[in-house]
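Omission of a single protein chain aside, the complex is shown with its protein chains in their original locations.
Chain naming follows the written order as A and B, and within any one chain the residues start at number 1.
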Amino acid sequence: MITGNFEYHQPSSVPEALALLSDLGDEARVIAGGHSLIPTMKLRLAMPEHLIDLQGIKELKNIDVSNGEVRIGAMTTQAELIGSDELFQAAPIIRETALQIADPQVRYMGTIGGNVANGDPGNDMPAVMQCLDATFLLQGPDGERSVAAREFYEAAYFTARDELEILTEIRFSACEGGYSYGKQKRKIGDYATAAAAVLLTKGADGSCTAASIALTNLADTPLYCADASSHLQSNGVSEDSIASAVASAMEQIEPVDDNRGPAEFKKHAAAIILTSTIRQAWARA
Amino acid sequence: MSATAETVQDRKAALKGLGTSRKRVEDARFTQGKGNYVDDIKLPDMLFGDFVRSQHAHARVISIDTSAAMALPGVVAVLTAADLEPLNLHWMPTLAGDKQMVLADGKVLFQGQEVAFVIAEDRYIAADAVDLVQVKYEELPVLVDPFKAELPDAPILREDIADAKEGAHGARRHPNHIFTWEQGDKPGTEAILSEAPVVAEEMVYYHRTHPCPMETCGSVASMDKVNGKLTLWGTFQAPHVVRTVASLLSGIAEHNIRVVSPDIGGGFGNKVGVYPGYVCSIVASIVTGKPVKWVEDRMENLSSTAFARDYWMNGKIAATEDGKILGLWCHTTADHGAFDACADPTKYPAGFMNICTGSYDIPTAYLAVDGIYTNKAPGGVAYRCSFRVTEAAYFIERMIEVLAIKLNMDAAELRAKNFIRKEQFPYQSALGWEYDSGDYHTAWNKALEAVGYKELREEQAKQVEEFKAGNTRKLMGIGLCHFTEIVGAGPVKNCDILGMGMFDSCEIRIHPTGSALARLGTISQGQGHATTFAQILATEIGISADDITIEEGDTDTAPYGLGTYGSRSTPVAGAATAMAGRKIRAKAQMIAAYLLEVHDNDIEWEVDRFVVKGAPERFKTMKEIAFASYTQAIPGVEPGLEAVSYYDPPNMTYPFGAYICVMDIDVDTGVSDVRKFYALDDCGTRINPMIIEGQVHGGLTEALAIAMGQEIAYDELGNIKTGTLMDFFIPTSWETPNYQTDFTETPSPHHPIGAKGVGESPNVGGVPAFSNAINDAFRAFGLTHTHMPHDHWRVWKTANKLGLHG
Partner (left out) sequence: MSKQTITLNVNGSSVSTEAEPRELLIHVLREQLEITGPHIGCETSHCGACTVEIDGMSVKSCTLFAVQAQGKEITTIEGLGDPDKLHVLQEKFKEHHGLQCGYCTPGMITRAHRLLEENPNPTEEDVRFGIAGNLCRCTGYQNIVKAVLAAADELNQSETAA
């Protein structure tokens, strides 16, 4: 399993990377942690002629929490996300999710930017970003723009990112309340058979003041479940409302048959996982 | 008196012989990264070979254009079948009496089949060149279902033998049919089935899987044209057989071939056979005059070398109403893929599948196995198993459960009622084996007691009630298994591979200063032979195991042997070691008698020395005797102290065990969790308890993998669906439970030290235990049998079919 030949570039700033990307065009690929791209290149399913490695860009590696806003540089690794107590205070769902991604070695290398940007429906962070209502900062030849995570994903491996853009930062508001990321998988290192991200806030009176639900690997994009979320927010969290919310979310999913099982199984498992994830988030709210 | 006794004990302990949990001598190099595996071999000017493989499962090869590849700088040659044909190496014999294409000869028969072999200066250039070889195919209809192989519209796969009415194992009834193998009493069994009060019937499928050792297969061939010598390093579980095969294939005289198995990163049956990569590396070295390395990658390993199992076992078991088994019938459809590339002894085309009467006294039985060709990878190897014993054990241990359900009887009680009793050994089975020894009831009762079987059943019944009441979504399964293995192939009168009798060997040299070197015909792949064989010898010759070096795997130095697989090392080579040790001792006795100036019969062996009877102060230690053998002229005795033994075992050995697994199963997600696993093994005399326990842990984990998810699956076009470790299930430390091990010790009566072999028992017994736990969990809801692997979705589907999802 040997990749094709390529030229290697290691820019030290975002503008430098963008210039390379513009100059080299279609023949170039940006590499972050490389744990999706390198295996694909080894299978020769991807044969870029130029590889633009972002690891030398220090400004893309940071976690900043201030004034209730969280900013994470795209090159921040899963291990760094897990290790940040500051981030855990601001958004504990990130650590809970990152710990369920791949294995220790992959988490040292795998980055949040790579995870959210490459559009693989199996990746876990995209649904979490939708759940957090995060915004992705994209820099390109025409400057900077931001796209909501809930608007970013178009189809498997197709996103709102233009080929000449680099996803540089993720922003979201620090969250309070209950959280949970529930994932069924075959083993450590596997993608989800079904997974759910849930954030719930409980008011002093026990009502549900905010709810957000998103799902992983149950369609060709992550799924933000707006109706299910607002159902919980409007009706409070009870076994009945959970059942209705789950039923609503299930209307959105379109799982496909694969080695993890047929679609009918995934539909059933997804409902179970979402139910238990909502329950856990509420218990923590 | 007590002081003397203590001294004897101390001396015995110092030997680190039989029964000692001696630390492994191999580990110093392995823990420091200083193992020497085949891919670590680096020779001057070494080239690298890589395969162009077929993406189609069945296609005619119209043309192969190698010009673009040849034009790439660094490419030395590209071999195709046309290049091998003049050497008659485009096909090769399999160990099962069939033949296999080395490189595609006119057509391809499975996805991943070897089509051309690129030889280049390094593995990077070779990979680039592989992409540049243009192969034109004409796709043909694909056969993946063995039950459709003989339908009128089935494509004919093996055109080379389409008209052959006779195969290596008798008559063939169809071009896609390989053999029919029958054992036992067909009319007798059918008569019992028609008359018996109770008959249970089930189709038991043991799915296709793969040994998947951590190290893939590979070789380095180096043809020294000056001296006419070929050296071949490789991942060989049977290096001496490889040498013989290489000689027969290449025409190079056997004394001019040296085969070396360096350290091997796990074998589990994957490394018994001869693969096209080995042959191509040899040819490439002969053609180029340079050393050539070939190492497959993981996808190549899973998709082309050595699958295992794929047995459809249709069973019928007859019994009285109170559960006494009267007869057993089994018809197996064996999917061999494109070539029958099993590595079974010649007379056993379905291996030892006829051990399928298991641990039970079954008076009448019949077994038939039909081998079938399909468009899948070739093989049918024994994956951590003695030639289809895993399939046999799974079959009978499922059939017992199915019968228990039919009888509405407790499955533990049904087993106990039908076990071969201790006093029946040696026991003649209905399918032709003589079980050497056993004490099944003792082991079984110990196991049931250890897990608190009665209480577990009570808890399970309560849980069923809770489930029915809607208070839980989890069920509890109790997986029982009592297996009997047949290992240590085997007696030369019955067992050969390519005509080579399945003896094994040991050669011992005692050095003047009293340390020793022993060489064997086997080869360790992690079993710790350098540790355990030294222990056998230490006890036999009274030299500390620490002073004995064990060497294996170099055919220029080691005595001929059939290698390591089928748990045969301890039963056969271990016996040869003991016997060679006894020859040393016999000569030592003569020398000692001379030195002590007494008659041979006046001295006796005591731990590490010969002592004059009645005069314990007069003795000669083995060390002194060894020195004397090199330094003194002893009348009537040749100088030196060496011995060789080639051991032809009189019978197989029959290790057995009682395993119990307790599993908790989530009915909604299909996720299962092993709560407890108890494994009692009886492998006869225990050489090194630490290593035995390690073997059991490892074998059980492989069993867990197979039972719970590990499979080689194909789609209807013959595309492999599980070709990487993402989808081919190997549990990590996280999914693997802790195991509780235990033992009884029933020595083999015919083995020199009573040992039986253990490496494969946990895989043989583990799979039915895990599978029975899953099946058992649903018994209360009407399930009789559900197929492996029991991954999440299949367990869910089972529950779904039973209506457990409301």
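Heads up, the rule we're going with is that contacts are C-beta pairs under 8 Å (C-beta built on N, C-alpha and C of every residue); 3 or more make two chains touch, one makes a residue touch a chain.
Quick caveat, the model's predicted, so the values are computed rather than measured.
Taking the complete complex into account, B:297 is the one of B:297, B:466, B:547 or B:648 that touches the chain left out.
Checked against the full complex, the candidates B:213, B:239 or B:670 give a single residue touching the omitted chain, namely B:213. Considering the complete assembly, chain B touches the hidden chain via residues 23-24, 26-35, 37, 39-40, 42, 123-124, 212-216, 263-266, 268, 297-298, 525-528, 690-691, 693-694, 697-702, 724-726, 730, 732-734, 736, 738-739. Where chain A meets the missing chain, the touching residues are 1-8, 10, 34-35, 38-39, 42, 51, 53, 55, 79, 102-106, 108-109, 188-189.
In this section, only the chains that are shown with their structure count from here on.
Chain A meets chain B in the complex at residues 1-2, 4-5, 44, 103, 184, 186-190, 193, 259-262, 265-266, 268-269, 272-273.
Residue ranges of chain B in contact with chain A, taken from their complex: 123-124, 127-128, 131, 297-299, 668-671, 709, 713, 721-722, 726-727, 729, 731-732, 734-735, 791-794, 796-797, 800, 805.
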